[in-house]
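Dropping a structure here in structure tokens format, bear with me for questions.
For this depiction, one protein chain was excluded, whereas all remaining protein chains were kept in their positions.
Let's turn to chain A:
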Amino acid sequence: MTAPRPAPDGAIASEPAPAARLERVEELQARIRGMQATRLDTRAVPTHPALASVLPGGALREGAVVQVEGSITLLMAALAGPSRSGRWVAVSGIPEFGVEAAARFGIDLERLVLVPDPGGQWLTVAAALADVIPVVAVRPAGRLAPAEASRFAARLRQRGALLLVDGDWPGSDARLELERSDWTGLERGHGHLAEREVVVRVTGRGEVGRGSRRRLRLPAGDLGFAAIDEAAAPSAIRAVEPVGDHEAAIAPERGEADGPTAASAPDVVHRPEFAARAS
């Protein structure tokens, strides 16, 4: 797999910059590797279409450990797909898990089990849950030794359960995190939160080498989740991206808190105001 052949459709669309082509090739390679599962019979768990576009292989897999960090909404998006297809889901160690939001985002409360405070027994509880419930989300209450983690992973594979982790997990299969989020609908003094655009960054073992990013509406205005088509009309994030290079696009955004820059002009509507106020 060292010499990537250019994908056939990549050859046709030869206009974009070389960096964009390279990225496209990487993405295709990731998809190929995702389809060539490293293990035998790892079956896909029904995944929300918005999240499927993010994940390597296009779906969550049974027996996998996926870290979902820093966003309960993202975790709910991962739980919504299996729940909607009739599976039980369990959430352990996340006492602030918002039940109403979960219901609105499509998680069936009839098949949702919460263990708000497993305390020191969190690993035992997670194992007991994973024995019977196909999708389990946990927040580790302490550090986990790699040996324990691999024993746990073997158990998950045997049971065909999917583990979502809000926190650290040695040797997880993939890791999803929010890189930035932009709310719309709320202004300075009026409006209310309506929807937000996020950039989800996926890193992981093997299948996704350097990490890929994907823009999602999480949640969209209709309380659903949706992937944002990259080719769609210019949005807040798209507008400030130098064409093609994602790494370069994100870095200045993050550094922006230190000092207002002129580049953020077409960004979120209220930001120039803030810049004026802070200076």
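By our rule, a contact is a pair of C-beta atoms (placed from the backbone, for glycine too) under 8 Å apart; a residue touches a chain by one contact, two chains touch by 3 or more; residues count from 1.
As a convention for this text, contacts and distances are computed from a predicted model.
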| item | value |
| --- | --- |
| Missing subunit (named according to UniProt) among the choices "DNA polymerase Y family protein", "ABC transporter permease", "Heme exporter protein C" or "DNA-binding NarL/FixJ family response regulator" | "DNA polymerase Y family protein" |
| Residue among A:97, A:152, A:169 or A:225 that touches the chain left out of view | A:97 |
| Listed residues A:70, A:106, A:140 or A:167, member touching the removed chain | A:70 |
| Residue in contact with the excluded chain [from A:55, A:78, A:115 or A:163] | A:115 |
| Missing-partner contacts on chain A, residue numbers | 70-73, 75-76, 88, 95-104, 109-110, 112-119, 121, 124-125, 128-129, 131-133, 180-183, 186-196, 219, 223, 257, 268, 270-271, 274, 277-278 |
